[in-house]
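One protein chain is absent from this view; the other protein chains keep their places.
When the chains are written out, they are named A and B in that same order, and each has its own residue count from 1.
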Amino acid sequence: MASKNNTDIKSLVIRVCVGTGGLAAGSQEVIDEFTKLLKKKGVRAEVLKKCVNKTGCRGFCAKDVLADVIVDGISHTYQLLTAENVARIVEEHIVGGEPVEQWLVGPEYHAFHDKQTKILLHECGHIDPEDINAYTEIGGYNGARKALTMKPENIIAQIKDSGLRGRGGAGFPTGLKWEFCRNADSDQKYIICNADEGDPGAFMDRSIIEGNPHSVIEGMIISGYAIGASFGYIYIRAEYPLAIERLKIALSEARSNGFLGKGIFNSDFDFELKIKEGAGAFICGEETALIASIEGKRGMPRSKPPFPAHKGLLGKPTVINNVETLATLPSIMTKGAKWFSSIGTEKSKGTKVFALTGKIKNTGLIEVPMGISLKEIIYDIGGGMEKKNRTLKAVQTGGPSGGCIPAANIDMPVDYESLAAAGSMMGSGGMVVMDDLTCMVDMSKFFLTFTANESCGKCVPCRVGTKRMLEILTRITEGKGKSSDIDLLLELGKDIKLASLCGLGQSAPNPVLSTLHYFRDEYEAHINEGICPAGVCKSLRRYTVSDEACKMCGKCKTVCPSDAVTWEKKQKAVISKEKCIKCGACYEACPFNAIL
Amino acid sequence: MAGLATSLGAGAATNSLAQMPDIDTIFLFGSNPTEAHPIVSLYLKKALKKGAKLIVGDPRKTWMAKRADVWLNLKPGSNIAMMNGLAHVILKNGWENKSFIGQRTEGFEEFKVQAAKYDLNKVVKLTGVKKEDIIEAARLYADAGKAMIVYGLGVTEHQTGTENAMAMSNLALLCGHIGRPSTGIMALRGQNNVQGASDLGPLPATLPGYQSVTSEAVRKKFGDAWNVEISSQIGKKSVEMLEEACHGKFKGIFILGEDPAQTDPNVHEVRKALKSLDFLVVQDIFHTETTKFADVILPGASFAEKDGTFTNGERRVQRIRKAVEPVAGMAEWQVICKLANYMGYPMNYNHPSEVMDEIASLVPIYGGISYDRLENETLQWPCPTKDHPGTTTMYTDIFARPGGLAKFMVLDHKGPGEVASKDFPLTLVTGRIREHYNNGSMTRRVPGIMELVPEELVEINPADAKKLNISNGDMVNISSVRGKIKARAKVTNRSQAGNVFMTFHFEDALTNILTSEHKDPITGTPEYKACAVKIEK
Partner (left out) sequence: MSDNTINIKMNGVAVQCGLEDTILTASKKAGIRIPTLCHDDRLEPYGGCRLCIVEVNGGMRPLPACTTPVAEGMEIRTETEDVRKIRKSVIALLLSNHPNDCMRCESTGDCTLQDLSYEYEVDGSQYEGEKCELPVRDDNPFITFEPTKCILCGRCVRICNEVVMAGTIDFNGRGFDTIPDTAFGKPRSLDNCEFCGQCVSTCPTGALTDKKARGKGRAHEMKKVRTTCSYCGTGCNFDLNVKDGEVVKVTSAYDAPVNHGNLCVKGRYGYDFIHSDERITTPLIKKGNKYIEATWDEALEYCARRFSDIIKKHGKETVGGFSSSRCSNEENFLLSKFVRTVFKTNNVDNCARV
């Protein structure tokens, strides 16, 4: 522990983020550099691999690589590290005892964390996800151990009391789902972990698995025992290679520790888990399609009822829980239902992880108590809008299944009921913040393009209906909208929601319907006036320079790729309609909002 | 069907096809239903989907064999040894159904003694099947709640065909797997009306309805109805008539819709016989190998050109209906009547329904069947009276034998009539493919089918093909001691090493030139399923 040069150091721990995001930012190089230099200096240190996700463990996707340098228990966190920075940190901080101030994280780092309540993400970033001992040392698997001493009925009762609801999107009470399955009569039952996270921009589940895979395995043991399933599958998309790798390590460690296999934890309960890699079809996140996929069939959903709890995998009663739901279970088992239900609102208990993205300063992965207001998330945790001169327009939650909440409503609490009442949904945890430069028609088109592409093709409303809605939206954004289009969208959207077979189709129109509800004037502007108020829809743009606002700086001319701007020093700029390719570069570049 | 008739009382399938999806263990033997009985295979597939266990006894690795829980890949002609071996395992483990045996069968003690002789070492040697597979098959069959034996011509087309069928009955009786829904023995019939043709009397020893010509009462019943005296002398089987013809002792035959010169084995002999006849009348819809020998050829009417009934393999009597006029103006039933009248016997019916009414009056198992009923109902015989609903499951209470008990038969392995030798080292198994039918006279006239399967293919195992330096698609000569034909080779492991497979659908590759003269002495059924051949490039 002690170095030759600095005998004062008793312990040194360096924690470097190695989630997918961290690795992409170069965390492996940082680790290598630390290891190399410390060896050279003769400093012995633990350079731990640390769980992190795309945003870094603390939620700063922009600030990776993040690393804690903990000298004798005093931690300093560096941001935006590269291998080149390491030498100076070793020299000045570790050897010299003086942290490199300019690279340390700033106050927004702490603000980002203060309003969060970390249950699931608590260990992510603190423990080595590839070492089971790191998990057991902090009490890991005690939840499962305790559960196995209980009667399954009592576990179910405890989960029901906790008020835990499914984190995959629909928010069905977890205990109730288990009870249905528990009560179904069958020789074989299954528990499935749904790790087929597919919403664009969502990475909650991946982060949990990458950061703390054992919490998911422990959750599956608890639920498997509760419902009477001796076998489980983890259905995870193949695009998550790191998460799969860590899961595999975790499964093998759990097996050799006697936490999986025959008579786990020395009980008479057998439990085994298998990883099933999905091929990245969004629809396979739908539970019946997921089951079909595991069965080796094309991932297509089927009608419910019968529900999987009665007739699931291979026709046997099956519970499918989302990663987040499962990872919550160990703490409910150890800390109790009361503790859990003390967090959150009356009907929505506990915490929820969100992937906070969009036009916001602190994008990243956050875990907040249910009932927190959108405002707190956006302004306290998220640090407000990304660009100072932009204003908040709306927040989109629930991904392609969700809807938009306009800026005027951001005082509303984030819980299942409130979001649904606002025409959106909790979803799996995507949260996109939009500013005034976002065109709501274009945004709806984006989400609908996604759902139309990902529709499995089984039922007519979803297969053809979303296609037709998309075509209508496309023509609106191209300036070819008809006055009847809004009614057509409303009608079609309603029918698709009512008649579609599965959740994908039933929620596919939400982005359109909610924006039609809150931002109908934008649609009308596109159709009736041929204007995209946000200036996003290319076909509708006509860029002109405001004589009043133009300060004759010439920035627009420098960025114009098509030589459409005429400008001379001390003259106002003029944009040629003929040459303009409507790329919007001038609009973005103008510091005075003089381009209209 | 003499085998089932001897053991159980009637030569017919014991259950309905529709019961098949509920079977727990299917024992499919000598049958390739996905090719030869595609719609029956759909029922079996349904059972498999519902989780039924499957045992397949077949030298070929068929679609079903590939999916079987146990594939008994026995040597052609070792059926009896196989069945006795299974019985041996069942008895040794005490898996037999003692109460069923006690209450509903006879001859068990003798059978037990015989089965004891078939220890596994002996059976493995005779059949070539692995010991574990035999034990597992016995367990799966004996253990099942509802077990059904489904067999095809791989059982009957052997010189021991009748005994093979009896051996299957023995197994069913041993486990009490008969007389309940989805539990019994289903014989899959090769041709559309095999069952009806057996039921209704063109048989030398029985009058219509399996009523023996040796019974005076029966002869009187028919004699009175037909206003003649019925001969009490058992008639000659077709093979016997042909044999006698070869020796000049048989003179005249009326052949209705058959093609023995192509489909009978050892067709050289058949042709010689036909040539030797003084007078041969053949009625058929097409010119066949047989019509070449006819003195008079009469045009037949296809099934689309006449009214009538067929009885399918599950004893169901169903209508055929005239859709178009007979091409030559008359259907067979009219021709027979007219010929009878010319020969001085008045035979007059206005419609086939009147023939059915006469059948009902003379044949008890058809007693309740009429065209009127068939318009609204579907009936499986026995249907003795007008208010009888027909019978889906036979032998629920008693067997159709005297005394009502089924009989265990003591059977010994005999092997095929001809075995592979140094000169003819391969065993030829014949059968059907899905696209063609029998002598091919119908299917070869379907252009689309000919586009798919234009010619005979001889299936040969890759190991044998390698030895003989034969590649897929090569034209090869196949010869037996009786003759030689040419066909294209299809190299596939569907046939096991040592066995080759051919169909008999093509007149330019007359497979039955090769097949042997051996036949079942009881029924006269030829041994199509095993003969020794060699293949050369």
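Heads up, the rule we're going with is that a residue touches a chain if its C-beta (ideal position, glycine included) is under 8 Å from a C-beta of that chain, and two chains touch if they have at least 3 such contacts.
Quantities reported herein were computed from a predicted structural model and do not represent experimental measurements.
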*Write out, one label after another, the shown chains that touch the chain missing from the document.*
A, B
*Which one touches the absent chain: B:L120, B:I297, B:L405 or B:V481?*
B:I297
*asked:* With the missing chain put back, one of B:D22, B:D69 or B:E435 would touch it. Which one?
replied: B:E435
*Please identify, in ascending order, the residues of chain A that touch the omitted chain?*
281, 283, 298, 300, 302-303, 305-306, 452-461, 463-468, 471, 488, 491-492, 495, 497-501, 506
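Quick note on the criterion: only the chains that are shown with their structure count from here on.
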*Averaging only over C-alpha atoms, locate the centres of chain A and chain B and give their separation in whole Å.*
67
